[in-house]
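What follows is a single structure, written as structure tokens, with notes after it.
A protein chain is absent from this complex, but the other protein chains hold their places.
Coming up: subunit A.
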Amino acid sequence: MSDKKTVRFIITRQDNPDSAPYQQEFELDYRPNMNVISALMEIRRNPVDVKGNQTAPVSWDMNCLEEVCGACSMVINGKPRQSCTALVDQLEQPIRLEPMRTFPVVRDLQVDRSRMFDSLKKVKAWIPIDGTYDLGPGPRMPEPKRQWAYELSKCMTCGVCLEACPNVNSKTNFMGPAVFNQVRLFNAHPTGAMNKAERLNAFMDDGGMQGCGNSQNCVQSCPKGIPITTSIAAVNRDATLQSFKNFFGSDQV
């Protein structure tokens, strides 16, 4: 046993949304190319902690396993990130896994990110094309702009930027950095731009853009490298103009 390489995990667990969290330590046999998810699967196969106690398998969310869905985000060694791309070989041991506490914990490492989706609904982060008749083709988007917008569209609503943001917490209702990027993305779309004012006004409302304090943790933490702070400043500029229009402008929409 002693010459066998092992991997140690310290996992913060919580049995239900209201119960107190506690830590549990696990030791697994090392396999080459392990990631955090494969280790969690190993624990699920044999849920016995380091002291030999039989325990319930650790609960976590996952879906795509290739860092495009955002579901498997958790705090790994103090950093919020996706567990699918967290390679065991690159992590310091013992590997500490915690849930992203900015969100309500469902169980163990599983959190409820509904607030992000509610925010997207609030700011109308979509392009309305549904109707009772065919609206025909919309205006074309120039190719360079499409390529630029593609970078913004990489957001997978994973919640890492909200976890890193000092202004997203229980004392405020700030919707979080990700929303700026979505507002900018849909306002930039030629068809989406038709509802630009509506989106901006919604985002100037309760929990809106004013909650940003420019700590810029979001852009540093984003796993997809989205220029979130550029989006923040750009949306701020649009909101400046929109608020002047709202106050001084005409009644024209």
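Basically, a contact is a pair of C-beta atoms (placed from the backbone, for glycine too) under 8 Å apart; a residue touches a chain by one contact, two chains touch by 3 or more; residues count from 1.
Keep in mind that, in the parts below, contacts and distances are computed from a predicted model.
Novice: According to UniProt, what is the chain that's been left out of this complex called? Choose from "ABC transporter substrate-binding protein", "Succinate dehydrogenase", "Branched-chain amino acid transport system permease protein LivM" or "LutB/LldF family L-lactate oxidation iron-sulfur protein".
Specialist: The correct option from "ABC transporter substrate-binding protein", "Succinate dehydrogenase", "Branched-chain amino acid transport system permease protein LivM" or "LutB/LldF family L-lactate oxidation iron-sulfur protein" is "Succinate dehydrogenase", the UniProt name of the unshown chain.
Novice: Which residue among A:Pro32, A:Pro166 or A:Gly225 touches the omitted chain?
Specialist: A:Pro166
Novice: With the full complex in mind, choose from A:Thr6, A:Asn46 or A:Gln210 the residue touching the hidden chain.
Specialist: A:Gln210
Novice: In terms of residues, what is the contact footprint of the unshown chain on subunit A?
Specialist: Spelled out for subunit A, the touching residues are 78, 164, 166-167, 169, 171-172, 204-206, 208-210, 212-217, 220-221, 227, 229-230, 232-240, 243, 246-247.
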